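One chain of protein is taken out of this complex; the other chains stay put.
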Amino acid sequence: MSDVKVLLFGAAADRAGIRQTKVRINHVVTLGELWSVLADQHPHLIPMRETLAFAVNGEYARMEDTVSTGDEVAVLPPVSGG
Amino acid sequence: MSDVKVLLFGAAADRAGIRQTKVRINHVVTLGELWSVLADQHPHLIPMRETLAFAVNGEYARMEDTVSTGDEVAVLPPVSGG
Amino acid sequence: MFFQILKEPIDVKALITGAFHPKCGAVASFIGTTRADESGSARVEYLEYEAYRPMADKKLEEIGEEISERWKVGYVAIVHRIGKVDPGEPSVAIVVAAPRREPAFEASRYAIERIKEIAPIWKREVWSDGYVWVGSQVGTRP
Partner (left out) sequence: MFFQILKEPIDVKALITGAFHPKCGAVASFIGTTRADESGSARVEYLEYEAYRPMADKKLEEIGEEISERWKVGYVAIVHRIGKVDPGEPSVAIVVAAPRREPAFEASRYAIERIKEIAPIWKREVWSDGYVWVGSQVGTRP
């Protein structure tokens, strides 16, 4: 068991009440599995699920993509730059 | 008989060799009639005829529009601002 | 090519005059500024932007690459400010120089649309009666 660093931004950070956390995983999981753990710990994120995108190590990723220990996962609400 | 002031610009001034002239008219003529007099006096303008536009007193005018003594006529080659 | 995310005010003049080049006849730019919207008796007091870096920096560069693949351009600069941006102040500036005007216009418009699609940057509208995260509608306004 080891850690994945999870960053939260914008409305997701606001809802979760944290900007950064660690999720303990068993070597390799899918992003979807990681989300389940994160959602359990921060249930206020659950209503946002449909609107969220995710990045693994700074690149957009899908729920079936894998996350390994040491990776950085970012929880990205709808972007609104400009 | 009195004068109409005629201004020439760009390639028209270049071809005619003048930037300004006067054309003597009898009170009121059409722009087409004025052009005939001008073209007689400055035959180098004739090959440009199809490309030229004209203004009377600072507004685009057609060949059938009238020109009176004291008016200012401008000979406008294809505009190329910007 | 110049891509930057910064906390300080955007130097619009340097960006635009930096794009002038004898091989280019056209410089199109887009600047997004804080619009002080009103709603009833409430009004936007300022915007606050945050970015996921360095992913956001990388996405701005990618947008520049996409532009270079699609259009014949000589120069692309994209600068996005983060932190607090007051009404009338620029939050984003895009400058594209090209030999001809059509690609300059098209590329500058493309850049802002792509920023709004893929750049991990978020805007919080701070109103006189609360705030709202734009796009998420999460906030504290009544």
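We just call them A, B and C in the order they show up, numbering each chain from 1.
Here is the rule we use: a contact is a pair of C-beta atoms (placed from the backbone, for glycine too) under 8 Å apart; a residue touches a chain by one contact, two chains touch by 3 or more.
Please read all numbers here as calculations on a predicted model, not as lab measurements.
A.B. asks: Counting contacts across the entire complex, name the shown chains the missing chain touches.
C.D. replies: Displayed chains contacted by the hidden chain, ordered by label: B, C.
A.B. asks: Would you indicate which residue among C:Met1, C:Ile31 or C:Val126 is in contact with the undisplayed chain?
C.D. replies: Hidden-chain contact among the options goes to C:Ile31.
A.B. asks: So that we can see where the missing chain sits, which residues of chain B does it touch?
C.D. replies: 7, 9-12, 14-15, 48, 51, 55, 58-60, 74, 76-82
A.B. asks: What is the set of chain C residues that contact the non-displayed chain in the whole complex?
C.D. replies: Listed in rising order, the touching residues are 12-13, 16-17, 20-36, 87-90, 97, 99, 101, 104-105, 108-109, 112.
In this text, only the chains that are shown with their structure count from here on.
A.B. asks: So what's the Cα centroid distance for chain A and chain C, whole Å?
C.D. replies: Chain A and chain C have C-alpha centres separated by 26 Å.
A.B. asks: Report the inter-centroid distance (CA atoms only) between chain A and chain B in whole Å.
C.D. replies: 74
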